[in-house]
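The structure under discussion is supplied below as structure tokens; questions concerning it will follow.
In this view, the complex is presented without one of its protein chains, the others remaining in place.
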Amino acid sequence: MLLRLRKALPPEQLQAVLELARELGYAPHFLESGKELLRLEGVGRPEHRSRFEDLVGVAAILDAGSATELHERAGRPDTVVTAGEARFGGGSVSLIAGPCAVESWPRLLEIAREVQKHGATLLRGGAWKPRTSPYSFQGMKGDGLELLRRVRAETGIGIVTEVLDPRDVEAVGAVADMFQIGARSMQNSALLIEVGRYGKPVLLKRSFSATVRELLMAAEFVLAQGNRQVILCERGVRGFDPTTRNILDVGAVAHLKRATHLPVIVDPSHAAGRSDLVRPLARAGIAAGADGLIVEVHPDPSEVHSDGSQAVLPHTFGEIAADTRVIAALDRRRVVEPSLAPAER
Amino acid sequence: MLLRLRKALPPEQLQAVLELARELGYAPHFLESGKELLRLEGVGRPEHRSRFEDLVGVAAILDAGSATELHERAGRPDTVVTAGEARFGGGSVSLIAGPCAVESWPRLLEIAREVQKHGATLLRGGAWKPRTSPYSFQGMKGDGLELLRRVRAETGIGIVTEVLDPRDVEAVGAVADMFQIGARSMQNSALLIEVGRYGKPVLLKRSFSATVRELLMAAEFVLAQGNRQVILCERGVRGFDPTTRNILDVGAVAHLKRATHLPVIVDPSHAAGRSDLVRPLARAGIAAGADGLIVEVHPDPSEVHSDGSQAVLPHTFGEIAADTRVIAALDRRRVVEPSLAPAER
Amino acid sequence: MLLRLRKALPPEQLQAVLELARELGYAPHFLESGKELLRLEGVGRPEHRSRFEDLVGVAAILDAGSATELHERAGRPDTVVTAGEARFGGGSVSLIAGPCAVESWPRLLEIAREVQKHGATLLRGGAWKPRTSPYSFQGMKGDGLELLRRVRAETGIGIVTEVLDPRDVEAVGAVADMFQIGARSMQNSALLIEVGRYGKPVLLKRSFSATVRELLMAAEFVLAQGNRQVILCERGVRGFDPTTRNILDVGAVAHLKRATHLPVIVDPSHAAGRSDLVRPLARAGIAAGADGLIVEVHPDPSEVHSDGSQAVLPHTFGEIAADTRVIAALDRRRVVEPSLAPAER
Partner (left out) sequence: MLLRLRKALPPEQLQAVLELARELGYAPHFLESGKELLRLEGVGRPEHRSRFEDLVGVAAILDAGSATELHERAGRPDTVVTAGEARFGGGSVSLIAGPCAVESWPRLLEIAREVQKHGATLLRGGAWKPRTSPYSFQGMKGDGLELLRRVRAETGIGIVTEVLDPRDVEAVGAVADMFQIGARSMQNSALLIEVGRYGKPVLLKRSFSATVRELLMAAEFVLAQGNRQVILCERGVRGFDPTTRNILDVGAVAHLKRATHLPVIVDPSHAAGRSDLVRPLARAGIAAGADGLIVEVHPDPSEVHSDGSQAVLPHTFGEIAADTRVIAALDRRRVVEPSLAPAER
């Protein structure tokens, strides 16, 4: 590891750095008389970088050397995350679709069948909804979970649903094929640790104001529990222009594919905030290298409780799926298709 | 209330708006033939604005009329929040100071006595620390709480400490005079509801990327539980320039003093991210109208586990307190001074 | 037009609004007794919206009615901008490529031939370079223009080059097929007016912190001079994360294709700031609907004076062109190919 220390470090701070280095098994030596550049020789471990970053005297870690964190690419092949019939990473692209919130049994069943028919292998749908206002609809909660369980049994589609509270992890885990951690919960470490321990795949959405490093460290909270089935999801960052709700950070998608072995998907619906921009953003995400999409779909956007104006019709989702097949093929990637009952093909 | 509906609304969406209006007891009538501007006549309630905002067909609420939310100024006098000897709002300014994290009994006692001597009526100090990395020090947890309980008993200073997990609210509430909700937890609604129910004062920090509206709605989650003792804290927003860690949004402080009756304080330490800028930012916050400050203080910044480079010395905190007395007096506001044992004055 | 006035407007401000309305030939009438919503009946003109927005008493223009600005889509077909062999808009996609700055005759000729061979119809290359520091290379200026003139004569490729100073418009216009207005000059109205008057096509780059509305109004400065050959270029907006230099705002691209009839292209090189992300961002831009690309290409990035780390090799540019043909075909758009001498095919 190569550290740059702060200039003119007081002796106690310098001592603290050298002690930690020795405690972790490194041989430290300065590269120059100014004592700013410290080379640590030895075998790194995932947690070492953070340990040094926490010290007041360390200005920057210029080179982490062999202290690679669990999420780091570092020459590793793609992690492939599987849930239901879906596969993300390693050349496989999968589509997740569904309503913003679970609303009623007939609607849920209808949407599940529609999105499955058009290419979705996983159904999204919130039983608990994170809301800005305490007076907004907060989701059907346990009743919503029960509907998700039924729709899975009926159609075979896998379930992705959000968990907001560490006390609900058990109940959600009993139904979902994949936990969704929403953007507002990205730094809720208590929740990350619980889903990490539970062991099912985790879809981790980037907070609209998180740096790429912060997103990766949130993933590291899950990975450090021994759960390696983590998917990162870019869903737009907050910008200064009210024209679109968020800015889909396609550069972060492209960067993440190089920086980590974890799969990366894109949520064009929340990035756009309006239905007419969902298809172009979905295409842009796949073109930038995303391993999948998560799309809000609703057959009648007028009756939606929340975020309705960004849901697309099943037909539009079908067009997005078709675009995805073409664009993914540019890199010889393949969209995983759901296995439908013969009658539904 | 005056609503602007989306243009060319489908009949079902229009129907949904009118039905909700009648359900909530309003008489709706359109102002013009285009059916975009809808006036609702009737008596508003705090939750109505959010209910209409959730509808897909509503483009904007041009005037909330009498549907004022609980946080709104709407002609109300300042809410005064009290905890220990501290008073915030209504012309009273109070100072909170202390270490980033609780580390050891001698240090904690020393800091508590120092900051009390210089004018702090509340001691801050984290037993649980929200961290970006799973490998960083996460706080002394229960042992830290116990030290806080002891230092309160020994010195009489009130305690503000962060709670991160709804499952810890009982334990923290048994010790703290005021809950701190950190910036990363601002939209953790499960946590907001629990501290709202517990009933002790809540210091709610603005997320570094929350709009003022989002901050106020987070406060509304607490207020809606019947707990009116909420203080808002501006601690810097995330910007594009790495020169300072965050941008202290003094305009938001000035705006909040007009928009809400709740007290507003400033955290210059997290905004600055470096100790040499803490004093000017503290002064700027009070000058913009803040009802108090929360400042990181440590007698030996070199030994700090986290965020050490932003802690100021007790002596500098004394200068900040002195500045605060002068600037607050411009508006005839008064700094609340701790009652010290005669020997300590 | 439908205006929302500020609440409780002083009589003079109200008078000012009504007088302007009558002066411009509108019949004003209020929709309600509160005098906040003012309907103006009459025939709008492009400049009217801004005239009302300038008034202190006008809070918002809820509906611009027939006062459409020159850039507005308003049902108009795509404007097709042509320069050399390039065509942008109306289903035609064109590629611009070349070095950041003009450096030497052999290099320029080599690059022009390479990019033309791979599909570029226009060569980019700066004779004047906008720089952050006064000590950085500011371009070859007049000598660079002369090289551009020669390379055009030699290869037939069209020239796009930046003009920074209104006093240089004549000299640049004598050589270039298209003026480039750089992101830092987007609000340099003196310069916009001069290139508008000159009459050649204008490539207008979005400032890294301009809203979509500001970009469109910058275009309106050119359009209002009678010059309708304007291309908008999205090149990334400034965000909070240092991971990538800018965030390519693909949502703005998709929105612009709906909001204006002007062509929109993407600059993946400046958005990425590093060469390994240029290709994915180029693909994302075309997938979002862009009518073209402008890409930095250099056969030997190590010798580049400025921004070298974002230039791609000619070979990579060829891959980008190939991707573009596939993605554009999803919407039945076609890439305009340069007519090469038989020997070069």
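Lettered A, B and C in written order, each chain numbered from 1.
Criterion: a residue touches a chain if its C-beta (ideal position, glycine included) is under 8 Å from a C-beta of that chain, and two chains touch if they have at least 3 such contacts.
The shown structure was predicted, so the numbers you read here are calculated from the model rather than taken from an experiment.
Colleague: Which displayed chains does the hidden chain touch?
Modeller: Looking at the entire complex, the absent chain's contacts are A, B, C.
Colleague: Using the document's definition of touch, tell me which of B:Leu18, B:Ile247 or B:Leu340 contacts the absent chain.
Modeller: B:Ile247
Colleague: Touch as defined at the start, partner being the missing chain; which of C:Lys117, C:Arg184, C:Lys200 or C:Arg325 qualifies?
Modeller: Of these options, the touching residue for the absent chain is C:Arg184.
Colleague: Take the complete complex as the reference. Which residues in chain B touch the chain that isn't displayed?
Modeller: Chain B touches the chain not shown through residues 209, 211-213, 236-237, 239-244, 246-255, 257-258, 271-272, 276-277, 280-281, 283-289, 323, 326-327, 330.
Colleague: Take the complete complex as the reference. Which residues in chain A touch the chain that isn't displayed?
Modeller: So the residues of chain A touching the missing chain come out as 2, 4, 7, 31-32, 36-37, 39, 62-63, 238-240, 242.
Colleague: Going by the touch rule given at the top, which residues of chain C touch the chain that is not shown?
Modeller: Touching the chain left out of view, chain C contributes residues 10, 12-13, 16, 46-51, 53-54, 56-57, 130-138, 164-167, 184-185, 187-190, 193, 207-209, 213-214, 217, 220-221, 224, 238, 300-306, 308-309.
Note that in this section only the chains that are shown with their structure count from here on.
Colleague: Would you identify the chain whose C-alpha centroid lies closest to the centroid of all protein C-alpha atoms displayed?
Modeller: Nearest to the common C-alpha centre lies chain A.
Colleague: Fitting on CA atoms only, what is the rotation between the copies chain A and chain C? Please report it in degrees, nearest 5.
Modeller: Here the rotation carrying chain A onto chain C measures out at 180 degrees.
Colleague: With chain centres defined as C-alpha means, what is the inter-centre distance between chain B and chain C in Å?
Modeller: 43
Colleague: When the C-alpha atoms of chain A and chain B are each averaged to a single point, how far apart are the two points in Å?
Modeller: The computed centroid separation for chain A versus chain B comes out at 29 Å.
Colleague: At least two other chains touched by the same residue of chain B: list those residues.
Modeller: Counting only residues that touch two or more other chains, chain B contributes 238.
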